[in-house]
Structures are given as structure tokens and as C-alpha cells.
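Missing here is one protein chain; the remaining ones are kept as they sit in the complex.
Chain nomenclature is as follows: A, B and C, assigned in order of appearance, with residue numbering initiated at 1 for each chain independently.
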Amino acid sequence: MQFKKSDLPKILDSMAKEATVLAPMKVKGNSKFAPWGTEGELDFGAQNVLLPPKDCLFPQTEKMYRFETDGLKVNDFEVINESRPTVLFGLKGCDMQSILCMDDVFLTKGYVDDFYKKKRDDLLTVCINCTTVAKECFCDSMGGSPNGHAAADIQLYDLGESYQVKAQTEKGQKAVDSWQQYCNKDEGEIKEIACELKVDMDGVPEKLAGMFEHPIWEEISRKCVGCGICTFLCPTCYCFDIDTTKDGAEGTKFRCWDSCMFSEYTRMAGGHNPRPSKKERVRNRFLHKLEYFKERYDKNLCVGCGRCVAKCPVNLDITSFIDQVKEVASHE
Amino acid sequence: MSQMQEELRQKAKELLEKGEVRYIIGWGKGRFHHRPPIFIYQAEDVDKLVWDEYCVANLGKYLLDDKFPEGKIGICVRGCDSRAVVRLVQDKQVKREDVCLIGLPCTGKVDQEGRELVKCRDCMHRNPPVYDIVLGEPVEEKGNPDRFKRVEELEKLSSDEKYEYWSNVFDKCIRCYACRNVCPACNCRECFVDQYRVGWQGKQKNCMQNQIFGLTRAYHIADRCIECGECERVCPVGLPLMELNRKLIKDLNSLFGPYEAGVNPDVKPPLGEYRLEDPEEYM
Amino acid sequence: MSECTCHENPLVPQVCVITDIKKETPDVKTFRVSTRDGKKPFTPMPGQLGMFSILPVGEAMFSITAQGEDYLDFAIKKTGQLTDALHEAEIGQEVGLRGPYGNTFPVEDCKGHDLLFIGGGIGLAPVRSFIRYALEHRGDYGDIDIVYGARSPEDLCFKEDLMENWPKEKNTKVHVTVDQDLSGEWKGSVGFVPAYLESLNFSPEGRKVVLCGPPIMIKFCLQTLAKCGFKDSEVITTLEMRMKCGIGKCGRCNIGSKYVCLDGPVFTMEELSHLPNEY
Partner (left out) sequence: MSLEEQKQVPENWEPTILAFCCNWCTYAGADLAGLNRMKYPENVRILRVPCSSRVNPQFILRAFQKGVDGVLVAGCHPGDCHYVSGNYFTRRRFLLMQRFLEYNGIDPRRFQARWISGAEAGKFRDTMLQLCEEIKELGPNRKLREVK
């Protein structure tokens, strides 16, 4: 089933009637998933959208509950958990995989995070395959593929002037049915492509397990600037902090993104900090991406989107690190 | 360019073998066109040192990671790095005798598509003002005729338009603090952002918090900013932060006389001193 | 691990009331908390944690040191912004509480063993929950030794337990030491816990150790225990880490792939030896 690219705005408008449609757009020079209708133009270019889609499921700042204190008394907490049906349109394979990683974290292991669950149930994911690949992309070395993702509700294939549609879940099928008047039945031929940047991942998690005291950490973390670019642009970084905005007696408890690269991330009240310097923090981030998450959820936490490779001010990039780990003799 | 690279490697080998410096901070080969900072301890590793048109990162701030070095630290300095080191020396963060500056006249750096970087287009000191050793011959300075052009354009706007402009700018900020972490002038022991007990800066990301962070940081480095442009280069969402810093520098020049930070180690930053005949508006 | 019974959203606390505040030492107070209608907020197992929040200020994780019919006890030392505000709270102050979080002391497989509890300063608080549990199920356990040390005599926490209640229990011995004694009337032993522990020279057969205290004390106690022949699997400790969510999501309290708030805080030294040493 296909529809012409020229009909795309009409389809987006029809969907935008009863849901917020987030599409990859360039808005005032800023490449992000913006609601359809803000002025800016669609951007399905090679370079993935700069700001990751995790903002729609796990906002950078999310109010949790409001409270009011008078004297010693506290009123009942008013939980703020409103969410609207949302469509994430134009997701690439790597971002779709990052949503699966986030699902494992927020929805499994004994506790279900309500804030995330409500947004996740309201979400319809429309994945699109990549026609060109940025030089930083390496998703097919991390188990993903630029040619689409099986877990997306709807998968679009770019055939030049039209998109081929494939509904992969019944939720997706329901949405595709509403596009009928734009679609025709014929099938096009889908071009498969691969990433240029290759990384060899097998054996790396096991090898990393024994490399906690290895001198490599001192070497690579020396140039790290300790900023939060890699963690805030990473689609799978889910660390958050909980804080309060106070205004006299009232206040709101909110949760916001936090970065393990910041200095006070693990600083305790008494002053003890298990990760005092850059070395520990860089080590923890790489080990979490490549080994700890695999041990806990049996998935790579790095989906190969290449955002940190492109945007790190000093090019402390995970792909060169993986290459260095491969070179480390296994007995060391 | 590669002839200078050979000279640099030669000089680095010599310094390391004679034991004049314990290690040398320079640029090395990274992924694609990147030339990340690199730290050379052994003489035989000097071939990792690179000098070409992609060596962009400012090296000055790495001296803060090793504040009490056993031996001297060698550091490759272009114009902006040398001013960064002068900045750190003036702020008493680094002792001048602990560093050996290897001066490299710089003809400006390019990004991956070969376009000259904004910070190099605006650079006014391509020859390192302060150095111990200099390689190659000095480059002719081209100056920056429209240094304050963008600031003057913004000043013409009405106050609501200005607020609208700056709110849109700071709405894009994701608070990754890269601008603070790469800035040589931002070298407080504990930044106001990290003083979570005092609570200057909330952790929530909204336009107002971003604006307060941006304005406070710009004002804190008002008279010490060396215009190296790193804050603009590293900002992942491309905020025009130099326009804030240049406005402050333009006012400082007009109010208290022309001054360029980090060029002459003996000239103190203007806000740190005063003259009786300063302009008077508050009588 | 009993399911959190408070709000259906695990991150939202339930409102509870401080019913009693007891001053243990100049910087440690025990807060007794129960729900508005006087019931116990939740039933924790020994060693589990509760997320305590003073509303305008913030939230922090504390171990539950004791529980009764309709209350939970938290012994909290004044070290940070939240604990400062907490120490100014009065009786009747309403607070937010959620939990119980974390795993529990291995009460089952400690059955039939002799127990050696070692506490340092405020470190006695989490250990005390297991001591009280053991004394309630006295028959299941062999003889109990409690070694406790604090900076000075007035810094000893839970004095009436240490001096009156516990020594009266069936073959339970309490050994208390203080780092230094300026007042002069302290009759007990003076010296650091590790040295004191060595002088008591406990035999490792059939004995399990529960250890909690400042990092420096744990380090030296482990060396002493190793000298006495205790195997790593016999030594159990509970860790303190910065925790924000308490339900294993926010990624902050990780040691390797384990989250202290979910897979901990109680670990045996053998489990800890497999994890990276970063705590």
C-alpha cells in the first residue's frame, strides 16, 4: 500500500485532528520533534534529528504532584499526570529501538512508572526507513538497522516520490485504515542500505566486565570536559533527578533529566562521593551503555544513533572506545 | 601546514627527551575530521601529535585538571589557547612557571565541510600573544572589522523585541553546561549552579531558568572573556552566546577604555579595578 | 520484597504524621511515624528502607530502625539540607512517606547461626532492625553478640536498648566502645571498633556477621574479620548511596549493574566482591 509524498501534509493534518503529531522538523534552526503545525519544515535528512524523541515520553522537566503545606499540616497530593494521544511520526530505526530500551527500564523490574506508562499507552509510533546514512550512524553494528524496525506501529518505506505503508500492530492498522483515501494498492521495490561506520560489538560486554581497573579509563577520560551533551542528546539516557519548586507554602514536585557526567550526581549528604572524578564518571557511562544494561536487561543501551559521536566537543566517542576495547588483549 | 606539524613533533620530542616538560597537551587524530586533545608523556608517542586545519578544541582549561604538577606541562597554544592560559594565570588558577607554552601561529580552522569556523573568522590574535617557544613565522593579523556589528543590530531593536529574541534563544538551551565547562574564564571552585544548598539555580529546564543561567554566566565572565568563541562552537543547539559576551565587552570598552582580555598578563580586568574619574551617572 | 502499599503511583508518597521525636544524641533523633489515622504506613522487613520527605525541602532514603503495632521508627542524623529541616520538625508535623524499598537482611538463612552485629555511630540504625527481629524470634538464632562504637559517650545511639534492654535478653552480650572519652566517667572500653573487635576475637564457626558503619570503619573491620577467619559469604553489610527514586529507575545508586535501592541495600561481602568497587 502506498501514498504519494505530496499527500503527506494532508495525512499529518488528518491525524493532527485528534492527536498531537510530532514530526522531525527544523524549527528556528533547531532540529527536533516538534508538533505538526509549528512553522518550520519537515526534515527527514540523513543526519538524525538532533534532540531525541525521548522528550515526548520522558520530558526533560515533568511535574509529578502538587502539594500545599499550612503549618504542620499537608493537604493530599494532587498528582499531575495528563497525557494526550500522540503520534511520533518519522522515527528512525535507532530511535525506535531506544524507546524499547526505555520501556524495559520504566515498565519492568517490579515497579511500573505511571507517568511514563500513561504517555507510552497514548503513543503511536510511525517509523521511516533511512534513504541516506550520516557518517556517524552505526546502528546496524548495535543490532538495529537503517531499513526500519519491527516494533514500530507503522513502518514507512521511502520509494522516491511515494511512501510504502506497512502496519505492524493492530493499533497501527487502525491508523492506516484512516489513510485509505490517500493510498493505492500497488507495492514498490524497497532499497536496502547499510551504515558506513562499522563497530564490532561481539565479546565487548564480557571483556569489559573484567576491565574495571584497566588504565584505559584514565587515558580516554583525560580529555573529557564533563558536560552533559552526550547524556542529554542520547535517546536511551534515562537518569533523572527529583526536586521541588517552592513558592511559600505551595510547591510542585518535579522530575528532570540528570547526567552521570555532572560532578554532584552521586555526592551524598555527608560529602562522600563514590565517583569523585571524570575517570569514574566516564567509566560508569561507557560500562552502563555497553555492559551493565546488557547484564540487567539483556539489550545494548547504545542504539548507534551517532548523536554523541557528532556533538561531543572533544570527540570522546563510543565507537573509537569499542575499537580500543577490541584491541586490549583479553588476558590483561 | 604539515611542515609545521613536523616542527612541532620535533620540538615535542626534544622537550620530552630533555625532561623539560613532563607531558605535552596537543591535538591528536580522532574519528573522521575530529582532532581531540591528547596528552603525550613518552617521546616516542610524539608522532600522535597533529597540526592541521581541524585542530579546533581549546586546550587551556586542561591545566585545571593538574593544578599541582610535579614537572612542567608543555601545551600547544594558538592565539586563543595562549590567551586562555593568560586568563588562568591572571585568575591565579595556574602558575606561569608551571607551563611551557609552545606557540603556533594559526591561520584559522575549518569544520568538516571546509567552511571557516565562526570563532576563527572573528579571531583578532592569530599569533599567540604569550609563549615560551614559537614555531614557524608569525601570521599577519587580519583583525575583525565587524566585531560588534551583530551587537549593534540587536541594540536597535525595541525592548520587547529584544526580550522576545533572547527568550527564543534561551528556550532552545538544554542545560548541558558545555559552555561553562569549556570556558577558560569559568574557573570558579564551586560554580553557582552546583551550590544546590543555596539554590541559585533550579534543576528544571524552562525558558526562565535557562535565561537566568545564561545571563548570570555571561555577566560573571564579563571582563574576563577572551573571545575564544568555544562556548558557541560546543553548544549543541547553536545558541549565539558570543553576542552576550561581545555586548559586555563593547560596553566595557566604551565605559572604561579599550581592553582585550588575556592578551597582556599585566593589564588587570576592568571590573577588578577602578579610577576616580570613571563615568558618573548616579549622582 | 513486599509490594509498596501506599499510592498506586510508586513515586507519590502517602501523608503520614510524626507522632513522637526522641533525641538520641546531639545530632541523631528517632522519629516515630504513623499514618493520619494512626495505622502503620507499611510493614517492612528488617533492613528495608523508606523514602522520607519533608515537603517543601526534599526527599531522602532512610533505613527503618524499628517498627511496632502502629508506627515506624527512623533514626536520622543531622548531615544535610533535608535532615536539618527534619531536626527542626515538631510532633504532629505531616510528612510524605513511601516504601518499603530494597531487599532485606537474610533472616531465613541466618536461622540456627550465632549472630555478630557490628555497628558504628548511626550505622547501628539499620542493624537494629535485624537485632529486634532476632530478639522477637529468639529461638531461631544462636547466641547474639553486639559490638557497637561511637565517637564519644554522648554519641551512643539507642542507649536504653544498649544498656538495659538487650543485655537482659537470653545469652545476648553487648560490647560498647567509644573512640575517646573526654568526660572521664565512661567505664566501658575506649578505642576504635576494629581494634576492639580484634580483642574480642570471635570464632567464625556457625557465626554470621552483620556490619554497618562509616566506610572507614567497614574497611578496617573487614580486615579484622578476615584475620579471624570469617568467609566473605558470612559477612553481610548494608550500603548507603544517594538515592532519588527508590524504585530502580533513576539510575543513580548503581554499583555495576545492581541498583542499591532495588537489589540492595543489603549485600554479602561475597556479592560485593563480584561488583566493581565503587561505593
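The rule we apply is simple: contacts are C-beta pairs under 8 Å (C-beta built on N, C-alpha and C of every residue); 3 or more make two chains touch, one makes a residue touch a chain.
Note that the coordinates shown come from a computational prediction; the quantities given were computed from them, not determined experimentally.
*Asks:* Could you tell me which of B:97, B:137, B:266 or B:281 touches the chain that is not displayed?
*Replies:* Within the whole complex, the residue contacting the unshown chain is B:281.
*Asks:* Out of B:17, B:44, B:141 or B:251, point to the residue that touches the absent chain in the complete complex.
*Replies:* If we include the chain that is not displayed, B:251 is the one touching it.
*Asks:* Spell out the interface residues on chain B facing the chain that's missing from view.
*Replies:* Listed in rising order, the touching residues are 151, 154-155, 159-166, 192, 200, 206, 208, 211-212, 215-216, 218-220, 222, 244, 247-248, 251-252, 255-256, 270-271, 274-276, 278-283.
Here, only the chains that are shown with their structure count from here on.
*Asks:* Need the central chain here, defined by C-alpha centroid distance to the all-chain C-alpha centroid.
*Replies:* So the chain sitting closest to the middle is A.
*Asks:* Taking each chain's centre as the mean of its Cα atoms, which chain lies farthest from chain C?
*Replies:* Of all the other chains, the one whose centre lies farthest from chain C is B.
*Asks:* Distance from the CA centroid of chain B to that of chain C, rounded to the nearest Å?
*Replies:* 49
*Asks:* Quick check on chain C: which residues sit in contact with 2+ other chains?
*Replies:* If we look for residues of chain C contacting two or more partner chains, we find 81.
*Asks:* Of all the residues in chain B, which ones touch at least 2 other chains?
*Replies:* none
*Asks:* Give every residue of chain A touching chain C within the complex, in rising order.
*Replies:* 64-65, 67, 69, 72-74, 76-77, 79, 81, 105-106, 109-115, 212, 238-244, 246, 249, 251, 253, 255, 258, 260, 265-270, 272, 274-275, 280, 284, 287-288, 291-293, 295-296
*Asks:* Quick check on the complex: what are the chain A residues that touch chain B?
*Replies:* Against chain B, chain A makes touches at 28-30, 50-51, 60-61, 135-136, 222-223, 225-229, 231-233, 241, 243, 245, 254, 256-259, 262-264, 278, 309, 311, 313-317, 319-320.
*Asks:* For the complex, give me every residue of chain C touching chain A.
*Replies:* 1, 4, 7-13, 15, 55-60, 79-83, 90, 92-96, 215, 240-242, 244-245, 247-252, 254-257, 262, 276-279
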